[in-house]
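I'd like to ask you about the structure that follows.
The other protein chains are all here in position, but one chain of the complex has been omitted.
We call the chains A, B and C, going by the order they appear; numbering starts again at 1 in every chain.
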Amino acid sequence: MFDRYSRQILFKPIGENGQQNIVLKHVLIIGCGALGSGNAENLVRAGIGKLTLIDRDYVELSNLQRQQLYTEKNVHDQIPKALAAKTRLQEINSEVEIESFVLDATSNTLYPIIKDIDLVIDATDNFETRFMLNDLMQKQGIPWIFGSCVGSTGMSYTIFPGKTPCLQCLLGTIPVSGATCDSVGIISPAVQMVVAHQTTEALKILVEDTKALRTKLITFDLWNNHYHLINVNRAKKTDCPTCGKTPSYPNLNDESSTKTEVLCGRNTVQIRTSKKLNLDILASRLQKIAPVKHNDFLLSIEYESYRLVFFRDGRTLVHGTDSVEKAKTIYNQLAG
Amino acid sequence: MFDRYSRQILFKPIGENGQQNIVLKHVLIIGCGALGSGNAENLVRAGIGKLTLIDRDYVELSNLQRQQLYTEKNVHDQIPKALAAKTRLQEINSEVEIESFVLDATSNTLYPIIKDIDLVIDATDNFETRFMLNDLMQKQGIPWIFGSCVGSTGMSYTIFPGKTPCLQCLLGTIPVSGATCDSVGIISPAVQMVVAHQTTEALKILVEDTKALRTKLITFDLWNNHYHLINVNRAKKTDCPTCGKTPSYPNLNDESSTKTEVLCGRNTVQIRTSKKLNLDILASRLQKIAPVKHNDFLLSIEYESYRLVFFRDGRTLVHGTDSVEKAKTIYNQLAG
Amino acid sequence: MIKVLLFAHLQEKLGKDQLDIETNQIKISELKHKLKDQYYLNELDGVMTAINEEYATDEDVVKSGDTVAFIPPVSGG
Partner (left out) sequence: MIKVLLFAHLQEKLGKDQLDIETNQIKISELKHKLKDQYYLNELDGVMTAINEEYATDEDVVKSGDTVAFIPPVSGG
């Protein structure tokens, strides 16, 4: 049965027992970009029992430089990442149960998904989502593995509710950092370093070898040859609004039904409504204005200097502006 | 033109100039196992001008746990790794020129391949080949990046002929180490750590940012949370038989025309002859003995408790024994 | 002397990845002030601080021979 995992079973800290554990576990990966692709592929190759993926985006040409599950054909077909990822992952290992959602990860969308999750891997690309996740994981008592990267640098830290400091303890407030992959770039090895550390800690948790856990925060810079392990035990705060004695979970506020968000560094605005879009009806309306590209999950149209991508779940990306007002105007002209 | 590499061009140490350099360079990767897969995918995604791959093996089920280019279908079809790798890599990036060889990497097979190579990445799985490569690279003046991994550990070091100590300086003699992936196992993050370091140093060399090179040997253990950078400048020996003043290149001896080799920890013997095999003729002969599986590159047959795989280039793998004598006997019974 | 390590965009802003500060001891909050004044490193608010690879706060004091690292959180993924 376990022939395909023989090299991992030979590794003593895993062994037959560890493999039996891995096969019973359910992991949620939030985001199917660079970190999500890498971690998902590792866990699927390792024989994880069940994997749930959630991502709001579709595959674009500039993703291919570092997002290991995707090909030129995915770009051409404008496939949502969560679905393109699932297809490739099942070709790699048909034994793993994979569930994928083309959705924004919000507290509303995650609540129904996380009920039997053993572990969450953070593969998001922004701190707003991470702080929401931090609250949600503390509330539900689920361990999660923070990871982020940009340029040739990255960091990772494993958060156990009730045991370790949480992200709020470590960072105080949501950082206002201009450094995203879309503003200062990234090289693929920085991704893999974070992935390697996230997957290792995930395997330790899945095989229940908790005394091997790293416990320190790592931060590295591959181009400048730095690697540091930081002891952050002291960061735990008893009055933390997320993991302290009287938590208020400040990042779990209700989301309003329509919300706009500037996607940092991408010259793109996301508009989210609570109602699903009927893409067929929209297609027949829009193709009078300009040629549309259309598949089961999304519809894209070039309009003036903008490109709009409408998703079935009610979201629209307006590429070509970082002005919310401008994006709303264009959106209303086409889909209003 | 460079839209797909935009995130890498945004990374300042690469930039437009660096990308122009990457697109002009030619890298050889020796071995298409775990390290080879990872490095090849990184370089192809990064837009390397030309990539040459050489590997003697075909895809097996136990490879899938850590060798990122391969799928269950490759296992079923028993595709040689160098070819399965090329197919997947071209789906990822059709702009890269990829050349692949299903061959043992020996000084004889490498000589004609390395004439316009800028850099070699070591993705072999044994020190015999690495010491041969070390001699060859010193003789030709080509930089190469040593990498190896087992369990949750790994190491890497970049060797510049004329500048750094060579592998012979560092290790003295070919190490007799029992620790291979086939004897003590491996987890995929150990692979990625080595790959991340090899690809980073490769990118520095390709964009000609030599002052950023790491210069130290790294060694790490992900399960036990170790990471060390070792300064090895002192290891350079003026009387080194490979990189010293009067080199003898002790590992470039002529290979005899027929050679057998026990593949460590795999319960397999490789028999290599200098004459190519006509697989069609062999198939028609062998199918009288037992059912054969046969594709353009290899032919496999189960015989008694052994499985033999004949390659077109003249090699045969006898699985199910680590006795050279036994393997030769079986081989002669079937193909002698 | 105190050794200061800088990461990510702090590095880029300064043009190098480390600095030596000549002083016997200094509070982290004062060290940040000093660096903001001398090197215009306004990005030092909201970065994580470590003294000798231990998490530190603005109130902690760093002494000669110590290494301080300023680690800005990065957000990509």
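Criterion: a residue touches a chain if its C-beta (ideal position, glycine included) is under 8 Å from a C-beta of that chain, and two chains touch if they have at least 3 such contacts.
Remember, predicted model here, so these are calculated numbers, not experimental data.
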item: Partners of the unshown chain among those that are drawn; value: B
item: Contact residue for the chain not shown (choose from B:Ser94, B:Asn224, B:Asn253 or B:Ser284); value: B:Asn224
item: Contact residue for the chain not shown (choose from B:Leu61, B:Leu171 or B:Ala335); value: B:Leu171
item: Residue in contact with the excluded chain [from B:Asp122, B:Asp135, B:Glu201 or B:Asp313]; value: B:Asp122
item: Selected residue (touches chain absent from view) among B:Lys115, B:Lys211, B:Arg234 or B:Lys288; value: B:Arg234
item: Residues in subunit B touching the chain absent from view; value: 31, 33-36, 122-127, 147-151, 153-155, 170-173, 175-182, 184, 186, 217, 219, 221, 224, 226, 228-235, 264
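Just so it is clear, only the chains that are shown with their structure count from here on.
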item: Mean-CA-position distance for subunit B and subunit A (Å); value: 33
item: Sites on subunit A at which at least two other chains make contact; value: 151, 181-182, 184, 186, 224, 229
item: Sites on subunit C at which at least two other chains make contact; value: 12
